[in-house]
Structure formats: structure tokens, C-alpha cells
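For this depiction, one protein chain was excluded, whereas all remaining protein chains were kept in their positions.
Order of writing sets the chain letters: A and B. Residues in each chain are counted from 1.
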Amino acid sequence: MTTTTEKTGRVPEPRAGDASGTPLLEVRDLHVEFHTRDGVAKAVNGVNYSVNAGETLAVLGESGSGKSVTAQAIMGILDMPPGKIPQGEILFKGQDMLKMSAEERRKIRGSKIAMIFQDALSSLNPVLSVGYQLGEMFRVHQGLSKKDAKAKAVELMDRVRIPAAKQRVGDYPHQFSGGMRQRIMIAMALALEPDLIIADEPTTALDVTVQAQVMDLLAELQREFNMGLILITHDLGVVADVADKIAVMYAGRIVETAPVKELYARPAHPYTRGLLDSIPRLDQKGQELYAIKGLPPNLLRIPAGCAFNPRCPRAEDLCRTESPALHAVTERDGTALPGRGSACHFWKETIHG
Amino acid sequence: MADSAKNDKAVAADADTDVTPNVSEVEVSEASTTAEVEAVLDAPVERGEPILQVRNLVKHFPLTQGILFKKQIGAVKAVDGVSFDLYQGETLGIVGESGCGKSTVAKLLMMLETATSGEIFYKGQDITKLSGRALKAVRRNIQMVFQDPYTSLNPRMTVGDIIGEPFEIHPEAAPKGDRRQRVRELLDVVGLNPEYINRYPHQFSGGQRQRIGIARGLALNPEVIICDEPVSALDVSVQAQVVNLMEKLQDEFNLSYIFIAHDLSIVRHISDRVGVMYLGKMAEIGSDSEIYDHPTHPYTQALLSAVPVPDPAASAARDRIILTGDVPSPANPPSGCRFRTRCWKAQDKCAEEVPLLAVPEVFAGRKTPAAHESACHFAEERQVVPAA
């Protein structure tokens, strides 16, 4: 499959996928809307991104940016209705999952694509032991016996470094701490050695010292199994350490894509720049913080033109009428910057000052 | 008068109680009648003088068993001997992970929970012993901003009623006819349209709601505001707006803040001094530069090194300390130093002897930023946040 440059201007991938050149997962022009009593909320409005095996894509955005909805659409766990996917493709190894039967999708979910949620406590069943829940994956998908499944569960718990796994396999979720529960979630996601893991705010509910442990574990396991990882987060800090590339979302669109180091060094979209400027620094005491004015848009009434225009310091008339495509970002002299894109009419001014 | 700073009685009763030899002595007020107490509470405090002094504050929540006849089987030691001063006009940040007791400290300072032992002196008056009118006078002066802007406003009341409620509870604060006008002014001060006075909370976004919460806190012209995670529920782009607003209000109204948060970057940004809590005790306290650039307690060092930094270059250059294990249960904390179970420096002494919150001997008398209070037997400086 060749990557065609459409109107939205998809940006060439920074890294090649497997031999055939097909990315592990590719989302094309995805739209998701929710029909509510107040009207149609357009949660995702034409998202394109792709992940290769062994690669980490961070999807960064605030609440309502559509980052989690996109992930739910990929997993096929969107509530429909009220949700609806009027347009778009989700290609897993080149196959459009939106065209598959429910049964085919169910087979992919869990065994090929797994998801880790923010709140481990509510994602685990409180009345079943952790070992039973881990073993369930093997019993259902691989038809293992109870005893073998339990042995596999212990092995998994060891792998995510839960101390005394053998003794704790019969414990219930509430008997574990937050960090340990998140490890169990990771173990569950890993159980069938999937090709892709989607982690939705995996460390947001955890304390900083535990956050670091869990992120390290996730990164290490990803390397070990050569999995693709989509990391959904609102925290610019968490992303910096682990991601290869970043997609920044705003009002259901990707406003900027870039390899991780370049995004922080030279943002090419005013929203990204504003976000970076508005976080206080640990290593210095600033004066007044830069604040992006206004509030995130209401998805029922996304502003015309560029959705960010009412809050943008750079907005001009053009921004209020015309929605910017994702432009390929280049150096001042026109040298291509692979993997970089910005959905801003004035990306040149933003990146080159 | 002076010896009340050290709670001798408590020390004798419980060896675990933190003794902080070098916090300033409290000038205890000698007011006895309600009128005298009220006069003390309303007296102005010079900038830089202590306004709120906490001494050996303890809060144990009993663990009980049985339905009809409850039997105490233990206690969650949420706060276990905490002492600090808040100076007029400053912001004292309190950081720590969940379960360290920082929110319980906020509730104790607000008199929303009754302290198991210890004192809270507001202008030299121990407010844990007050009740009735005198306590109400304290409430006028110490207010709170809550974490969750979605649950801290009554959904059945209009914004005008929410911000005006302090005046109904304290009618002396504003004459009846002026109240509506005062509410409009307060809305304006926090950056909301005064015309919004008749709206209901659910018509606002999270950031706007937090502004309403701040306006309510400001209504009675308090001197101290306790902020319990005031921005952690907000979006990143809105956090900065609220932090800036709080800094502006501090200057405008001459407020003193206690700013409780788990986000170390925001705490550094807003605080003049920072206290680090671990498992119900204060591990280290000092100025923002002393804590962030010259931490001496291993927990502070680990905490700082774990904070994700939104800058891949700085992040790579960092000295990362990854702690093993989880925070122990506050119902059954480790003996001696509470951090020893996760500390890479722990020795026998740490299990036997509770380290006091004091300037470590190695640094005592030296003029170095490392010479600040740190509750560690083996305190040593270690820079974990590379200088910008």
C-alpha cells in the first residue's frame, strides 16, 4: 500500500514499517460523532495517524480533543448509538477493521490489539481473583485448562514484576496498590502477546514515583515484544521520555505531528507552543505563566475555520473562514522535515519565528 | 509561654511524635474572653511575620470493627506530628503523594476534622480549642479552595447564591443591601462576567467553576487561603489561567496561601517555601530553591527525579532515581524513619530512630542552601533537577 497525499496532506512516515511497507495500524480520515439531545457533537473530525511495530506514538490532547474517542473507535468499544462513525478507515495490517464482522473484530481485540485504561480499579472485576482474571484470557482464547491458565497468570505477574506473584495470584484487585493494579492491567493486555497496545492515560491516576516505574515497564515490554504502542495522554512530561513521535489533537483534529524531540524544540502550531509555554518548569521559577486565553471549544459548536482561532494569538481573517490542512513542515530553505506536519495557515511564522 | 512550642506532654506520651526543635516559638495570645479572642483574630499581622503556626499536629482515624458495638482495632495515622509556620503574604507549598496526609492537613487547618492532638495557632491563638463565635471569626479569616470544581458548588444554587452565601452565614461582613453588588464585584475580580450572577454552576466549564469557587473563598476577605489541589482537575491550558489569577489575587488582597498539590512543577512556580510530606510526616521543608535545587532528603530527591519534564533534552540529562515498591499503609507505618522501606540509604539506625525534622548536623552552622530542615539521618545534597 502506498501512501497517497490527499487534501489533508498526510505526512510521510519517519520510519519504515515492516518489509511490505504497510504500517501496523493506520487511521485514515476518521470521523466520529455523538448524537445528543442538544445536537451532534463532532468528537473526531478527520484524524490520520499510523503506528509501526516497535514504535510509540503519543496522542496528546486536552479533555474533549477526541484522543480517547479515536482509541475507542480503534478498539471497537465505542457506544453506538449515541456514537457514529460516518466516515473513515481503520487499517490493521492493511485490513479495514470498520468493514469486518463483529466476530472478526472480537478476535482481533485482546489477541492482536489490547488496551490499558486509566482507572485500573474499575477495569478489574472486584469479585474475581486477579489470577482468575488473568487466566481467563488463556482459557477463552487458547482453551487452556484451569491449572495451566493459573500457571500462565503467575508467569505474567512475574513478567510485570509483581513481587511474590505465586502467593498473590489468588488475591483480589482491592488488595493491590494503585501501581500494582496498573501492572496487572498491563499483564492482562500482554497476555496474548498483542501486536499493538493502546494505553489511555495509563499513569494519570498514579503517584509520580510509581508513574516512572510503570512507564519504564511499559517501554521495556514494548521493546521486548516489538509491539506498536499508542500512548494517549494530556501530560506533555510523560510523553517526552517514551514516545518516538507525537500527534497533538485539538477539537477532534490533529493539529501537529512531529518526532518527539523536534516538537519540544520547535513547535510548529500555536496551540502546541501555547501548551509548552503554559506549563511551569521544575528547574526554574518563572514569573507569570503564559496562559492560552479562553476555553477549549464545545464540540457541538466548533468554531468555523481553524477550531483554535478564538484562542490563537496569531489568528487572522483567513483562520476564521478556512480550515487549515495538515501542511508538511520544512526548514526555512525548503529542506523536508520528515514526519512533521502542522495544521496552521501560519506554520512557517510559528516555527521559524 | 515559650515552652508551649514544644509539646512536652505529647513527646513523653508517644515517642513517634515529631519534635521540631528549630521551628520558631509561638507567641501564644493570652486572650480568654470571646471578645478578646475576636480582637486578637482581627488584629493585623506584619508582612513576613508568622500568621499560622502548626505544632505537632496529629490526626489518627480509628479503624473499628463490629456494627452495634464498635471496637477499635487500630488507627490510620494520616497525619502524625507535623509542624510548620506560614508567614504573612507568602505561599507555602505542600507536596506529597496520595496518602501522605496533605489533604488531611488541609481539613485540620480548616477545622473540618478534629485534630487528635497538636495545636494550630492563628495569630497566636490556638484555634483547635475554639468554638462558637470565636470559631466563626476564625472561619472568616481562613478560607479554602477545593480540588474538584464540579462537586464543590451546589448544583441547585445560582452563582449569586453560592458566592453570596458567606454573607448570609456572616451577616456582619456585608450589609444586606450591598451583598448583590459585592457578589458582582467578586465575579469581576475573578475574571467572570458579573452578568452571570443568576446562572447555575452546570452552565460553566471547569475553569470558570474554579473561579466561582475562588470568588466564594474571597468573599469574606480572608487572610489565609488553603488551596487543596486547586488546579489538578483542570485542563493544562486552563491551569495556567487559574494559577495566574491566584497569584494576582494574592498581591491584590495581601493573602497568605497554603498550596497543596501533587504537581511539583506548579508548586515550585507558585510557592515561596515548600514542605514535602511522606506518610503523615514532613520529610523536608525549605525555600523553593533549597528544596528543588538542593534537596537533602532521599525521598525529595526521588520525587523530584521522577517528575516527567516536558523537554526531552533536559529529561535525558537527568539523574533518575526509580524507587521500588509502594507507599506502606498509614495504618501500619514502618518503625523509625517512614521512608526506610523504599530508601536506598537505609541502615539499622533508620529502623530504630525517628529522624527529627531539623537542619542536618553536617550542614548545621554552614551558610549553604543545603542547610534547611530535613528529617533524614544521612542527609546529603544531591542535585536531581539540572539547572536551567
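Convention: a residue touches a chain if its C-beta (ideal position, glycine included) is under 8 Å from a C-beta of that chain, and two chains touch if they have at least 3 such contacts.
One rule holds in what follows: contacts and distances are computed from a predicted model.
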Hidden chain of the complex, named as in its UniProt record, picked from "Peptide ABC transporter permease", "Spore germination protein KA", "Acyl dehydratase" or "Succinate dehydrogenase cytochrome b subunit": "Peptide ABC transporter permease"
Touch criterion as defined above, residue of B:V79, B:V189, B:I321 or B:A370 at the omitted chain: B:V189
Candidates B:E36, B:D126 or B:E165 - the one touching the absent chain: B:E165
Touching the absent chain when the full complex is considered, from B:Q65, B:S98, B:Q181 or B:Q203: B:Q203
Sole residue of B:T104, B:Q125, B:Q241 or B:S315 that reaches the chain not shown, by the stated touch rule: B:Q241
Residues belonging to chain B that touch the chain removed from view: 67-68, 110, 112, 135-136, 139-140, 143-144, 146-148, 151-158, 165-166, 168-170, 188-193, 195, 198-200, 202-203, 205, 208, 213, 216, 220, 241, 244-245, 248, 252
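Following the convention adopted for this analysis, only the chains that are shown with their structure count from here on.
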Distance from chain B to chain A - Cα centre to Cα centre, in angstrom: 35
Chain B residues touching chain A - in the complex, by the definition given at the top: 97-98, 205, 207-208, 235-241, 243-244, 247, 262, 264-266, 268-270, 288-289, 292, 302-304, 306-315, 320, 322-327, 385-388
Complex contacts: residues of chain A adjacent to chain B: 62-63, 163, 177-180, 207-213, 216, 234-241, 260-261, 264-265, 274-276, 278-286, 288-293, 295-296, 311
